[in-house]
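For this view, one protein chain was removed and the others were kept in their places.
After this line comes chain A, so read on.
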Amino acid sequence: MTSEQPERRDGDEAAPAVGRTLLSVDDLRVEFGSPQRPIHAVRGVSFDVRAGEVVALVGESGSGKTVSALALLGLLPRGARTTMASGTLEGIDLTGVGDDELRHLRGATAGMIFQDPLSSLNPVKRVGDQIVEAIALHEKGAGRKAARARALELLEQVGIPDAGRRIDEYPHQFSGGMRQRAMIAMALAAAPTLLIADEPTTALDVTVQAQILELIQRLQRDLEMGVLLITHDLGVVSRVADRVIVMYAGRIVEAGATEEVLRQPRHHYTAGLLRSLPRLDLPRGGAPVPISGSAPQPEDVVPGCAFAPRCPSAVERCAERPPLEPSGERWLACWEPATGTALDAVAGGEADAAGAAVVPAAPAPAAASAPPALAVERLQVIYGGGRRGLRRRPSAGVRAVDGVDLSIAPGTTLGLVGESGCGKTTLGSAILQLVRPTAGTVAVGGEQLVGRGDKQLRPLRRRFQIVFQDPAASLTPRHRIERVLSEPLELHGLVRSEAERRARVIELLELVGLGERFADRLPHELSGGQRQRVGIARALAVEPELIVLDESVSALDVSVQAQVLALLERLQDELGLAYLFISHDLAVIRHIADEVAVMYLGRIVERGPSEQIYRAPRHPYTAALLSAVPVPDVERERERERIVLLGDPPSPASPPGGCAFHTRCWLRERLGNPERCVAERPELAHLGGEADHRAACHFSDEQAAHLPRTDAVTAREGRAA
C-alpha cells in the first residue's frame, strides 16, 4: 500500500498459523417481538473463529448474519431475546456475563467495524479524540499524552497518510475510505484479538474496497487476529476468507474452507447463489441463473428445509429439516446434496444460453439508418456556476458532467460505469431533462430535447423513462399499485375507458411477472424485488423507446437481482427497448451491456463494445477497476496480480488539471511520470480497428505491455477451453 505499483501477491504465501479458538458459540438463537408471535432472526447457529483466520458469514438480507454477530456482543436492542447452549469469547463464558462485563469485552477482546463509516463516527468530535476515547475506555491508567501517541500510531498503522495532521480533523474532512480506516483504528484501540467486520466495504467504491480488504488482511496477519467478516459479496469472501459459513433464513446451511465451498458447493442454496451472480470473469454468455421465489420472512414458521420451496432438487424428505452434519471438513444441511462444481453449474448455464447469447456483433444494418434511441453531444452540467450570492461573485461551479458524447442504437444496451461522484447519475438526470444541462444536446429517437420548455417536453416524455435505484423511494407510499400504473396511462391519454385502463394495468403487471393480485397492494406490502418490478412496469406503461436504469438492481439481493436482470433482458427482446444502464457494478454491466462507457470525474474515459473493454481495456482507469473487483473464484482471486489504486477519487469540485486521472494513475508511474499527463488533457480518441473503441489516454497503446500477468478474462478462458 505504499506505492501505486500493482502489487504482486504470491499464491504460495505462507498461510498464517491457525491457532487457539477465540470465539465459539453453540445453538445461538435470537427472537424479537412478542413471545406469542416471535420473529426468529436467528434459529440456531453454531460456529467458531480461531486466531489467525478469517471466517466469513455469508447470506442475503434477512438471513440473520448481522444479528448473530451483534447478539454475541450484546449489541441488540432491548426487545431481543438471545439464547445459546454455550458461548465463549477468549475463554470467557458468554452465557452468564452481565451487561457491564460484556461492555468491557467489546473493544477489549472483540473490536467491531460497521458498514457505514459516516454514521459510525461522531460528526462533532475530532477523529483523533474519538480514538483516544476508545483507548481510554479500556486502559484506565493511560495518560492523555500516551493515548494520543497510541492513536497516532494506530492511524499510521491503518494507512492514513499524513496522520499527524489528520488526527485533528473531523470525520467530514475524511473521504469514505479514510473514514473506514479511522473506524478500523478505533476498533483496534484496545488491541482486540478478534475483529468483527460487518459489511466493511459495501458502502465503498471498488478501488477503495480493494484497499480496505488489503488492510484488513494485513492487520490480521500482523496482529494475528481472528476476523469474523459479515458480507453478502462472494467475491470479497473468495479474496480474504479462509473459511466460509453460508446462512439462509436464520440457519447455517453450509460451512467449510472457502476454496472448497466456492468451487464445489454442496448445498443448493450456495450453488444457486453462485449461479445467480453475474460473473466478471465470464463472457456475456455466462448468464446468471436466478433462484426463483424469495426467502422466507423471519416471522414465518419453517418446519422443513427453509430453502426447499425455492430448491430445484427438492424431494419429499425436504419437508423435514435436515440437520447440519459434518462430512470431512465440510458441514452441510441438505438431504440431497448438489454434485459437481460451481463451474459446471455456470458452464451449464453457458451452454443453455449459448444459442441466444452469441453477442450480436453489431446492431443490424437497418438500425444505422434509423435515428439512434439516444444521441448525446457535448453534454455539460455545471452546478452552482454563474454569479452567486449577494455580491454576485462569479464561481466556477462543479462540473458534474463535462462534455459527454454518447449514442445508443435502438434495442441495445449501453452500460455506464463509474465510481461514486463521477457524475453518472447526473448524466442520467440530464438526459431525462430532470436536471437542465448547461450546454450540449440530447436527442431521443431523433427528437431534440434540450431547449424545450416543460410543457413542450411533456408529450415527449413518453419516449424515455427511468427506473431508480431505491424501489421503495420511487413509489408514492400511499398509492396502490393499480393507481401507480394507471397514472402514466391517464397523463398521456393512452386509455379511453375504465375497462381498458384496468386491462392495461393487469397486462403491465403480467409483463413484469407480477399478477393481478398485486394491483390492490400498497408499495410497503411488497418485497424489494417486487417493488422494482412495479417501477419497471410504470416505466413501460407509456411504451418508451429508451429506459435509463439508474443502479436499478444495486439495492437487491443477488438472487433477486438475477431475476430482475433476466426480466430486463426479456423485455428488451420483446419490446425492442434501448437501455442506458448506469451502475458501479462491473459484473452486472458486463452481463447486460452491448457497449460500455467508463466515466471518471464527469468525463467518459473509455468507450467501446463490451467484450473488447472487458477483454482488453485501453484506459488505465478501466484496467484498475476491472482488477479491483473480486470474483468468487478462490484460485484466481489468490493467484492474480492486482492493480491497487492509491487514494480516493478527487473531488469533482476541483478536478486535477491535464488528465484528471493522473493523480492516481498506475500507468503514468510505470512510465516514469511523463509531464504530458499533467499538461495536456487527452481526447477520447478512436483506437483504430474495426470496432468503435475509444479511450482518453495519451499512452493507451503502451498499456498492454504493463497490464498484470493474469488478465480477468484470459485466465478463465484458458481453463474453460
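By definition in this document, a contact is a pair of C-beta atoms (placed from the backbone, for glycine too) under 8 Å apart; a residue touches a chain by one contact, two chains touch by 3 or more; residues count from 1.
Throughout what follows, contacts and distances are computed from a predicted model.
Enquirer: Name the absent chain by its UniProt protein name; which of "Dihydroorotate dehydrogenase", "Quinol oxidase subunit 3", "Peptide/nickel transport system permease protein" or "NADH-quinone oxidoreductase subunit L" is it?
Expert: "Peptide/nickel transport system permease protein"
Enquirer: Touching the absent chain in the whole complex: find that residue among A:S175, A:T193, A:S474 or A:Q572.
Expert: The missing chain is touched by A:S474.
Enquirer: Please pick, from A:R538, A:R607, A:R640 or A:H662, the residue that touches the omitted chain in the full complex.
Expert: A:R538
Enquirer: For the full complex, which residue in A:L73, A:I160, A:L273 or A:I466 touches the chain that was left out?
Expert: Result: among the candidates, A:I466 touches the missing chain.
Enquirer: What residue numbers in chain A mark contact with the hidden partner chain?
Expert: Looking at chain A, the ones touching the missing chain are residues 32-33, 39, 79, 294-295, 297, 429, 432, 434, 454, 457-462, 464-466, 468-470, 473-479, 487-488, 491-492, 517-518, 520-522, 524-527, 530, 535, 538, 542.
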